[in-house]
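Starting off with a structure, shown below.
Excluded from the complex is one protein chain; the other protein chains are retained at their positions.
Presenting subunit A:
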Amino acid sequence: MRFISESSEERIPCYRVLDDDGQPFPDSSFVKVSEGVAIKMYNDMVTLQTMDTIFYEAQRQGRISFYLTTSGEEAINIASAAAIKNDDFVVPQYREPGVLLWRGFSMQEFANQCFGNKADYGKGRQMPIHYGSNKHNYFTVSSTIATQLPHAVGAAYALKMDRKDACAVTYFGDGGTSEGDFHAALNFSAVTEAPVIFICRNNGWAISTPISDQFRSDGAVVKGRAYGVRSIRVDGNDALAIYSAVHAAREMAIGEGRPILIEALTYRVGHHTTSDDSTKYRPVDEIEWWRTTQDPVTRFRKWIESNGWWNGDIESELRSSVRKQVILVSLTISKYGLLQLQH
């Protein structure tokens, strides 16, 4: 008689491509990214970072009522989006606007939704950051946690029935893995052999709840095996690792008709939302360490610089032009006015 231990001696290893200085490890294998794709990835990561800064400030100034940032998770957002195709149905939680950004949602469209003005596709009915777009195959953000997971499985099943060359891709945080819907979704995805990619952004915190209080398993990745789902743990701050893992996952999901679970280890650099002050429950130097030394945007920049595709001048130019663009959009937003009720 032998009991299976509650945890193995070794934690599941983590797939990485780039070291902290943005240089590939000598023995790492990864899917090659062309210069064009890499530049777009970097541009979008910078745009996402800038958008977060400006819109967060707009909330602080009282111009929008609410906002939440993706700080520290730019690589997960952009690199995963770059590795999938436009036909892949994206079902987000709420910390993945970068995927929509990659697919072409404009700064103006983001701002319209946050300000709830006349041009908002949601007609002022939804809180800020609840983006959605039929055109971009990005299902509207819903506040409820993890409900999108069974939705994604259902959508994936439909794609399989229709024999489409596409899969469903869904995102959630470490907190979301506690929800009943997570278990139902993983279990059913395996049983129905649905082509769905589950991407868990394990950023260490669910509002003030650290992962040590969220689960006692070795993160989210080990839960895949419990349901018969192939899984991998990835360095979430390494854009190339994310890109490779999602790329491979997509091929397996569609080619073999199976679900894949990807756990991306990262850190939530910002507060949970503008209604939160995370310095109240975690040390400021911890936040600063992740924000400065582990910044995924910086790490990727070092890689594209070392390839000769980027330099300091282009960097300054990009940063200032993106900043101007976002500020301009946020300042001109009032010209649209609020939608009035029509009788």
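The rule is simple: contacts are C-beta pairs under 8 Å (C-beta built on N, C-alpha and C of every residue); 3 or more make two chains touch, one makes a residue touch a chain; residues count from 1.
Basically, contacts and distances are computed from a predicted model.
Participant: One chain of this complex is not shown here; going by its UniProt record, which of these names is it: "AP-2 complex subunit sigma", "Pyruvate dehydrogenase E1 component subunit beta", "ER membrane protein complex subunit 1" or "Negative cofactor 2 transcription regulator complex subunit ncb2"?
Facilitator: Options "AP-2 complex subunit sigma", "Pyruvate dehydrogenase E1 component subunit beta", "ER membrane protein complex subunit 1" or "Negative cofactor 2 transcription regulator complex subunit ncb2" considered; the missing chain's recorded name is "Pyruvate dehydrogenase E1 component subunit beta".
Participant: Consider the whole complex, including the chain that is not shown, and state which of A:G116, A:P195, A:P259 or A:P296 touches that chain.
Facilitator: Going through A:G116, A:P195, A:P259 or A:P296 one by one, A:G116 is the residue touching the chain not shown.
Participant: If I consider the whole complex, including the chain that's not displayed, which of A:S28, A:Q108, A:S178 or A:T298 touches that chain?
Facilitator: Of the listed residues, the one touching the omitted chain is A:S178.
Participant: Considering the complete complex, identify which of A:Q126, A:Q148, A:S244 or A:S330 is in touch with the unshown chain.
Facilitator: A:Q126
Participant: Could you tell which one of A:S8, A:Q23, A:N86 or A:T144 touches the chain left off the display?
Facilitator: Answer from the full complex: A:T144 touches the omitted chain.
Participant: Since one chain has been left out of the picture, which residues of subunit A touch it in the full complex?
Facilitator: 65-66, 116, 124-127, 130, 142-146, 175-176, 178-180, 204, 206-216, 280-283, 286, 289, 338-341, 343
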